[in-house]
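Have a look at the structure below before the remarks.
One protein chain omitted, others in place.
This part shows chain A:
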Amino acid sequence: MASSSISLKRREQPTTRDGDQLIVTPLGAGSEVGRSCVYMSFRGKNILFDCGIHPAYSGMAALPYFDEIDPSTIDVLLITHFHIDHAASLPYFLEKTTFNGRVFMTHATKAIYKLLLTDYVKVSKVSVEDMLFDEQDINKSMDKIEVIDFHQTVEVNGIKFWCYTAGHVLGAAMFMVDIAGVRILYTGDYSREEDRHLRAAELPQFSPDICIIESTSGVQLHQSRHIREKRFTDVIHSTVAQGGRVLIPAFALGRAQELLLILDEYWANHPDLNNIPIYYASPLAKKCMAVYQTYILSMNDRIRNQFANSNPFVFKHISPLNSIDDFSDVGPCVVMATPGGLQSGLSRQLFDSWCSDKKNACIIPGYMVEGTLAKTIINEPKEVTLMNGLTAPLNMQVHYISFSAHADYAQTSTFLKELMPPNIILVHGEANEMMRLKQKLFTEFPDGNTRIMTPKNCESVEMYFNSEKLAKTIGRLAEKTPDVGDSVSGILVKKGFTYQIMAPDELHVFSQLSTATVTQRITIPFAGAFGVIKHRLEKIFESVESSTDEESGLPALIVHERVTVKQESEKHISLQWSSDPISDMVSDSIVALVLNISREVPKIVVEEEDVVKSEEENGKKVEKVIYALLVSLFGDVKLGENGKLVIRVDGNVAQLDKESGEVESEHSGLKERVRVAFERIRSAVKPIPLSASS
């Protein structure tokens, strides 16, 4: 039935299938990892989650598919955390597109976002010709970004949203959006495991209707944190104890801070190691330390308790290292260096000089991007190619101990089981991993009430929500609670997605709106006798009352209980009325009449027979008009038997009784439409009832 819906009016369209349509379209991170960007639209509100860049591509190719949407229609853009694949296309989107909505992220994210992107621009300036944005764009974007605190509820154009702690990195958030009672949770990258400085992702107190969830880890299970930490520290301890050097290639921000915390604490607990230096070689990380030292409130209780004694991010055993020139390679040490993929830079320089000594070790602490040297050495090849093109034997030990804070399968499935969302949309995962996760989740939710979807980029998923519209009737209208069949009339005020019905004169009490009455007074030159006007008016209008003005004692006429005609002076009369369409019309006709009187001698009134005849004529005319209007609306309108009009639209038939206005039809939509149309036509062509003002 939905497909054959009658497009009588455009507004009808979205409401035909039971409920309103909600669309979710990944513009990036759909069955891939990188350039997270998910578009969502429901009841005319459009939201974009995240705005990332694909780290493996460059230039425009790295952007999400922004062409799929009209950026100017986006109401709100929500950024979950500062990682490149979640935030880096933001300057482009803000400065180079027609987007003019509002952008939100958490305080910590905003502070790091700027540092990180400025660094990103600097680094990529060397390699990429077509820059997507420059430092100025970043600075300009800072003014447009608004901050939101965890749990703070913000409302924009009726869209309510707030965020929960997501774990993962400092300031990472999961966004819950509420549009007209339909809730959508977008997790971004999240981790349900508490670590050294971050809280675990919170479990939202409300279950969402749709959960858009990351699937980076797929069906993998992580080792427990303590075991991983133990492996990590054991490897380091044994390596440095044997006089070896440890290289930890890591991305500058996020997980690196966690590793530094582990190392600093381990060193504090093992005084025998204190003469072995730890370096972290990233100017960016050094700059971001101030942010880490400040937004303690976004971290877990453990850090907060430590903070009570001394700031744990003021490291005691770790010193920064600016470049390889400042580094004297004499004996055992631990160096954490960027980039994480060993593509170039300091981490690569150190790797090249250390890789052939079997006393040394390299620990890969996180997710490796396909095609990087870090990914290659995991498989422990015999030889590696150095930066200078020579090959060298790979003798150093290589360990892969993942500290990447993405939820594993156990966390994802428990999280989803707690929330029980009826719709699950998987994003941010490699396609195969995602399918495996989908299959496994299906076995976890066998009852079939849960839809699990894995849309590709630009592929929309549609869902329908029958969001009940509830209104609150308040004030005088609600003095008596009505029974079935009673009628309720009043002003319906919609604010966001809440509705209130109230009496017009209470509008100013319950809302910020107010009503007004416009009183009009118009003076017309008229030199004749006032009695003439009275006489003429009586001929035309049914109700003309005579009275005298209280102040001046001059005669006055009240026409149709709405327009007062007063003799102001010998030469002027005045009309006074309170504006509304009918009164305006009445007054216009009075004006016309008065002007006519002054221009010509009155004619003799039309004869009685004519009146009767003209009434008949009128009746016919009315019917004609009704017919013509119906044809213009519905097309196929015929006069059927027993005087009813037969209307056909798309194979549906409706019969209309012209006298009573009753409509018969099998199709309820058409029936309703015809009835309303007829009602309106009839009120337009029939004479106005006198009682209209009551």
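Here is the rule we go by: contacts are C-beta pairs under 8 Å (C-beta built on N, C-alpha and C of every residue); 3 or more make two chains touch, one makes a residue touch a chain; residues count from 1.
Going forward, contacts and distances are computed from a predicted model.
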item	value
Listed names "DNA primase large subunit", "Proteasome subunit beta", "TATA-box-binding protein" or "Cleavage and polyadenylation specificity factor subunit 2", with the criterion being the UniProt name of the chain not displayed	"Cleavage and polyadenylation specificity factor subunit 2"
Residue of A:271, A:389, A:446 or A:485 in touch with the missing chain, whole complex considered	A:485
Identified contact with the non-displayed chain, of A:510, A:530 or A:627	A:510
Hidden partner chain, touching residue among A:54, A:110, A:317 or A:536	A:110
Listed residues A:265, A:408 or A:433, member touching the removed chain	A:265
Sites on chain A contacted by the missing partner chain, in the whole complex	11-12, 15, 107, 110-111, 114-115, 139, 142, 147, 149-154, 162, 196, 205, 224, 226-227, 229-230, 233, 262, 265-266, 268-269, 287, 290-291, 294-297, 302, 305-309, 311-312, 468-476, 478-479, 481-495, 498-499, 501, 504-505, 507-525, 579-582, 591, 661, 672, 676, 679, 682-683, 689, 691-694
